[in-house]
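Got a structure here, written out as structure tokens. Questions coming.
The other protein chains are all here in position, but one chain of the complex has been omitted.
So that you can tell them apart, the chains are marked A, B and C in the order they are listed, and the count of residues begins at 1 in each.
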Amino acid sequence: MSTQQAEPETQEAPEDPEMKGAESPAAEEQKGGGMVDDHAEKKAELEGETVHLKVFRYDPEVEGKQEPRFDDFHVPFEKGMTVLDSVMYARDEYDSSLTFRHSCRQAVCGSDAFFVNGKQRLGCKTQISDLEQPVRIEPLPHQEVVKDLVVDMDHFYDQMHTVEPYFQDEDTPPVDDLDEQRQSPENREKIKMSSRCIWCGACMSSCNIAAGDNEYLGPAAINKAYKFAMDDREGEEIKEHRLRILEQEHGVWRCQTQFSCTEVCPKDIPLTEHIQELKREAVKKNLKFW
Amino acid sequence: MAERYSSFTPGGTGWFLQRVTAAFLVVVLAFHFFLLHFVNHAYEITFLGTQARMENIGYFLTMVLFLITATFHGVNGVYNALVNQGLEGTQKKVVLAVLVIASLALVAQGTYVALTMRGMI
Amino acid sequence: MSQSYNRGLIEDFGRWKEFSAGMWAWIFHKFTGWILIGYLFTHIAVLSTSIGAAGNEAAIANETDVYTTTLGGLEGLFLIRLLEVGLLAVAVFHILNGLRLLMVDLGIGLEAQDKSFYASLVLTGAITVASVPTFLTGVGI
Partner (left out) sequence: MYEHDVIVVGAGGAGLRAAIAAHEAGADVAMVSKLHPVRSHTGAAEGGINAALQEGDDWELHAYDTMKGSDYLGDAPAVETLAQDAPEETINLEHWGMPFSREEDGRVSQRPFGGLSYPRTTYAGAETGHHLLHTMYEQVVKRGIQVYDEWYVMDLATTNESDPNDRECHGVVAYDVQSGTIEGFKADQGVVLATGGPGQAFDHTTNAVSCTGDGHAMAYRAGAPLEDMEFIQFHPTSLPSTGVLISEGVRGEGGILYNNEGERFMFEHGYANNSGELASRDVVARAELTEVNEGRGVDDEYVHLDMRHLGEERIMDRLENILHLAEDFEGVDGLVEPMPVKPGQHYAMGGIEVDENGQTCVNGLYAAGECACVSVHGGNRLGGNALPELIVFGKRAGRHAAGDDLGEPEIRTGYGDDVEDETETELPVQPGDAGLDTSGGVAADGGVTADAEGILERKVETARERVDTLMDKEDGVQHAEIRAKLQKAMTDYVNVFRTEEGVKKALEIIRECRQEYQDVYVDDPSKTFNTDLQQTIETRNLIDVAETIALGALVRNEFRGAHWRQENQIRDDENWLKHTLISWDDGEPSIFYRPVILEGQNKTYEPKERSY
């Protein structure tokens, strides 16, 4: 269980100059309703209150949105409300042009990683009551913004694809004899965490190195490779091939163990640990030839 | 992205040596600090004192090795840091060359100094 | 991609308030590493005065050779002493955090990576403070 999600943030209301950006007309209407409270409320007292959202807005085509701004929304709080619920409410009730990706609402599709109060989080997995107000919601940093909270994920997908993310076994036995490959429960346990990745991109966005070096494979892709490299069902040769991909210049060595990825991963995957293990594997492999 | 496969420059060796030198440095650097700031105080340093220590071949060799590892560790660290920030192509080659020359010079100069201290030059 | 908005580098440094332990550790380590390598170059430069000193037996015996006087002179400066304390702090942090990183590399105690960073900071502070008397004895103003 990710403790970082449950802990209330103790962050001051940001003084970002951009933040005083124009209120959207819709939000103003709301404010006219007499619900202006800029100060953070205690979670227990939220019931029946409104939540103050500050949402990043940008649209390359629409005048007035070309220059990024923050819009304020005040949405009525309900018990159990998540960040995703709150932006959906804002969209459906106040401004239908508010754009973000979302689908499953249960932390499996990985569509809705946002930058919430200064941290990469899944909107659907973050309780509003755990956050300081106003809740600042932005698109993932280090990815280009397509519109509002939607970022361009292509680079992330490219990196995922670079590590040859598919099972490779040359001598797969014929399928029709209905015999599965054997795998020990221990080995399955070893790759368990790594197999949970939902491609949300939070880790990549949080990693400073990935931000600086566009070619760095990044924690998610390395973790994906880990899943295969550590799976005993794939032979030694393929494992070596995988390590060769990982130990290229922009591979595992780029990781400077900043741990941000591990901290933000909504699936609690020990990313840094996996990357470090692969570094050791790669060194071990190379030492053999010395 | 396929062209990446051809440009293998495994960074493993550098990474590994950085750790090995670090492990070595912990010991020597602690020793160095302790000896020259706590046992002998820095302000009391004289050429005679230095010379006396350097006469000991073990100490001398340790110091030279210290110099070499520290230089490698430091320069390699700087190089990696720059590469991590996205240094590419010719620039990268130039930086590497400059760093190599600087460290060679540093080690040469340092060894020369150590030898004079030992009174061998 | 049709058009998109790249928020650029401001994001990285503008957001320093949001950095987490591991990122600070990384920044400090880098910073201290660079100071140390810088110092190593200076250090060798200073020590190079021994080349001038060597051979002049009389001066050496009187402790008036270039090497001894230079070092002594420098050590006599309060500023240099302060810088030395700073250097110690830098070195100690780099060592302690370096040990932390080595542990991380070996896969030991990764869950406690933030705690071990704070511990490095606290220890560095403690050691530095404790060493102040040693460093400041006999300083000429």
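By definition in this document, a residue touches a chain if its C-beta (ideal position, glycine included) is under 8 Å from a C-beta of that chain, and two chains touch if they have at least 3 such contacts.
As the structure is a prediction and not an experimental result, all values here were calculated from the model.
Among A:196, A:244 or A:280, the one in contact with the hidden chain is A:196. Residues of chain A in touch with the missing chain: 1, 5-6, 59-62, 78-82, 85, 91-93, 95-97, 99-111, 124-125, 127, 129, 146-148, 150, 153, 157, 161, 164-169, 172-173, 175-176, 178-185, 188, 191-192, 195-196, 198-199, 227-228, 231, 233-234.
The rule is simple: only the chains that are shown with their structure count from here on.
Taking the mean of the C-alpha atoms as each chain's centre, chain B and chain C sit 15 Å apart. Chain centres here are Cα means. That of chain A falls 36 Å from that of chain C. Rounded to whole angstrom units, the spacing between the C-alpha centres of chain A and chain B is 40. For chain B, residues touching at least two other chains: there are none. Residue positions of chain A with contacts to 2 or more other chains are 256, 279.
Only residues 158, 161-162, 209, 212-215, 244-245, 247-251, 253-254, 256, 279, 282-283, 286 of chain A touch chain B when the two sit together in their complex. If you check the complex, the residues on chain B that touch chain C are 19, 22-23, 25-26, 29-30, 33, 37-38, 41-48, 50-51, 67, 70-71, 74-75, 77-78, 81, 102, 106, 109-110, 112-113, 116-117, 119, 121. Against chain B, in their complex, chain C makes its touches with residues 30, 33-34, 36-37, 40-41, 44, 47-48, 50-51, 53-54, 60-61, 63, 65, 67-68, 71-72, 75-76, 84, 88, 91, 95, 98-99, 101-102, 105, 131, 134-135, 137-139.
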